[in-house]
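Accompanying notes for the structure given below.
A single protein chain has been omitted; all remaining protein chains appear in their positions.
A and B are the chain letters, set down in written order, and residue numbers restart from 1 in every chain.
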Amino acid sequence: MVESLIKLGQLATSLALVLSVVAVAGATLASLRSSPAWLRTARNALFANLALVAFGCATLVWSFATLDFSVAYVAQNSNSQLPMIYRLTAMWGAHEGSLMLWLFYLVLLSAIAVKVHWKDHPLSMPWIIATLAAIQFGFLAFIVFLSNPFLTMTPALPDGQDLNPLLQDPGLVFHPPVLYLGYVGFAVPFAFAIASLIRTHSGAEWVRAVRRWTLFAWTMLTSGILMGGFWAYYELGWGGYWAWDPVENASLMPWLTGTALLHSMMAQNKRGLFRTWNVFLVVTTFLLTLIGTFLVRSGVLTSVHAFAVDPGRGAYMLGFLTVTMVFGYGLILFRSDRLLSDALVESPYSRESAILANNVLLLVAAATVFLGTLYPLFVEAVSGERLSVGAPYFNKVVVPLMLAVVFLLGIGPSIPWRKVEARRLSTMLRKPLVGGVLAVGVALIAGVRDLLTLSAIAAVAFAFSATLADIGTGIYARRRVTGESWLRAARNVLSLGRQRFGGLIVHLGIALIGAGMIASGLFQTAVTVSLKPGDSFELAGNVITLREVSDASGSNYQGRAAILSVSRDGKPLYEMQPEKRFYTVRSMATTEIAIRSSFSGDLYMIIGEETQQGGVTIRGYWNPLVSWIWAGWVVVACGALLSLSGTSRRRVERAAAVAAPPARGVPAE
Amino acid sequence: MKRFAAALAFSLAMATPAATAPFQTESPVETQVREIGAKLRCPVCQSENILDSQSGTAREMIVMLREQLAQGRTEAEIVEYFRSRYGDYVLLSPPVAGFGGIIWTVPAVLLLLAGGACLLLVRRSADKASRTNEEANTLEPLNEQRLRRLEL
Partner (left out) sequence: MTMLAAQKRPIPRWKWLLGAAVVAIPLLLGIGLTKDPSFIPSMIVGRSLPSFSLEPLAGTEQVASEKLLGKPLVINFWASWCVSCRDEHPLLVQLGDRAELFDEFDIIGINYRDSPVAAAQFLDRQGHFPYPSGQDKRGRLGIDFGVYGMPETFFVDAEGVVQARQVGPLTPQAIEQNLKLIGAVR
């Protein structure tokens, strides 16, 4: 019965492969012959695929839940001792299942996009459907022929080989699903861009349609990346959250281009500018998500996070990537002349040029990450030599670029479109500049002398105060005009200008994240000591005492824990218990870090080698302001949600045509 | 009895360090160990530095690093020691000489080129805009066509 269930899952997935071909063909025919019947067929095929793939995923999850070790993928990635929650999340714990999750998102978002935009974009719809279905085909063929998670084994193994211990963590429950949603989310803007290129439709209509999709994908990507950092921070145990590992870089590249896209889309939306550029950014962002997948899964680079390697898969993914690239960039090369915008940037002092500067910085950062990640490949291909490009390089090159972006983030939103007088600009910047100077003063008094550190502090403080000032001015102006209370004015301003204020709140969150990253990156204190029971050491004003080293085994691992008590000014505060574990089934060792978070920083303890006299080596870190990064993420998510909840421009226009003009004093969006 | 012993052990553990034992401090070279360790790539791992890696080879390299620092060797000498064994591969920051040099210059060149091009573009575009604005202002204030163009 169970055996047949998983086979049904495979059948459903194979059927989805066939239907994706039907959808591509149907949509193409629909456009060429302007046949609504074919278009409906194509659409229904996409809807059917959602049901089929969802069913396929369900059979896989069911096999994990019931520990059906006759399914090879289940046997390789779970074990009878594995707790139930990790049995379910083990579905995306390795290559095949995680692709299935990816595919599920793709069919889900395709169906939603088609359903939502069916009426708005009748002429683009065939090409949107064709593009989405073609991407579905690419992933379905990959799964069915090269990465089949439904394969069964006879005889079934008596027990499974267990899930990778690093993945047995609450972080795995959220990080990959959210990150993949971010990646896949860019498929929808990609489909719209391709449709507009094929139709050589020059309008900003597609940009308006995909603004929310892009923002959604960006939010998910941001969240996924930060969750990954969070997970690395407390699971991998090296005191940091970002290592510039190739796989991390692979997720950062689409984030950088996606961020550029979010901003330059505004210029097209409002001013009809940058049309070709936007199409290029959409295509590039989507291609980078594919390149990311390729880098992680093909074994072309070594990475901590890489999946097991199979040469056939690498070749297939490269083929898929190449076809997408030739198609996407090819369309730009041959069609973009008809997409030229006749609008002009009217002044160097304008929102347009701020956006341009933002795009230049982000794109150079993305190009640098791309170059740094692939450079070892290039050098080996050319000369046979091997070199490494790692964290020290990226920190030196990318961090200054990002600081400039953060600085711009403070100015950008307050500059009006078209043109601003230089004098007005300088008045506008006065308040936030004071914020920046104050912060630098404090840092100087605290003894910071490093130029990069000081400029980082200045940039973040400037951006933060500029954004706060922007939000504050909006609320103040409304209050003055309407005479409402502060709270009411704030609520009204936020709900009336959701896009603008959502964006500002996102900026606020980014500044917080920047502050957290700068503080924890540049002011980390570390200490490595060898302790016997009863010994203490000091870290950031805390006295940490080793009480004992004891046994801490669990159902599927053997563990040792150091029990540390932390006190401050003679007052005992709490206990920390860093552990190391040995997972018996996979014979793999991991360390479990003990973290105590507070507003001002994290105390972070790692257990090292045990010494003969019942002692142990402890590596302790004081990571200042790390919690600001996670808090900043929450702020970013809130801002993005606010912005996403905003009514579409068209509806606003319709409403504006009927209702009275909007309240004065609210910055025009 | 057992509970008493536990309580005694606990109070001893809590009391002794504060009262008598001096704090354990790390050896003075540890800061340098962390600094240099973060720049060296573990040769047997997957893009990790030797400080973060759990592998035996990386651990041993840290021990060697410690020993050599204690012997008074400089950072450059130690880095060269590992480089002569594993090549440029162990340097997480590529050397400026040879192939590594390209990658250090490209971002700056890109930034200059892209920034310069955009600056030029904005200048030209702004000039053109002010000219057309003048024309538009003198000839026809805002006709249907121009309005549509701007609103796109």
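By our rule, a residue touches a chain if its C-beta (ideal position, glycine included) is under 8 Å from a C-beta of that chain, and two chains touch if they have at least 3 such contacts.
A quick note: this is a predicted structure, and the numbers were derived from the prediction, not measured.
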| item | value |
| --- | --- |
| Which residue of A:L374, A:V405 or A:V566 touches the chain not shown here | A:L374 |
| Omitted-chain contact residue, chosen from A:R386, A:R424 or A:R480 | A:R386 |
| From A:M125, A:L262, A:L301 or A:A489, residue that would touch the chain that is not displayed | A:L301 |
| Contact footprint on chain A, counting only the chain that is left out | 273-274, 276-277, 280, 291, 294, 298-302, 311, 314-315, 318, 321-322, 325-326, 329-330, 332-333, 340-342, 344-345, 356, 374, 376-378, 380-381, 384-386 |
| Chain B, residues in touch with the chain not shown (by the definition above) | 43-44, 46, 56-57, 60-61, 63-64, 82-87, 89, 117-118, 120-121, 125 |
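Assume only the chains that are shown with their structure count from here on.
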| item | value |
| --- | --- |
| Centre-of-Cα separation between chain B and chain A, whole angstrom | 19 |
| Complex contacts: residues of chain B adjacent to chain A | 10, 12-14, 16-18, 21, 23-26, 30, 33-34, 38-39, 41, 45-49, 51-52, 54, 87-95, 99-100, 103-104, 106-107, 110-111, 114-115, 118-119, 121-123, 125-126, 128-130, 132-133, 149-152 |
| Residues of chain A that touch chain B when the two form their complex | 202-204, 236, 238, 243, 245-246, 271-272, 301-304, 306, 341-348, 352-353, 356-357, 360-361, 363-364, 367-368, 371-372, 375, 379, 382-383, 385-393, 396-397, 401, 526-531, 533-538, 543, 545, 547-548, 565, 567, 570, 572, 589, 591 |
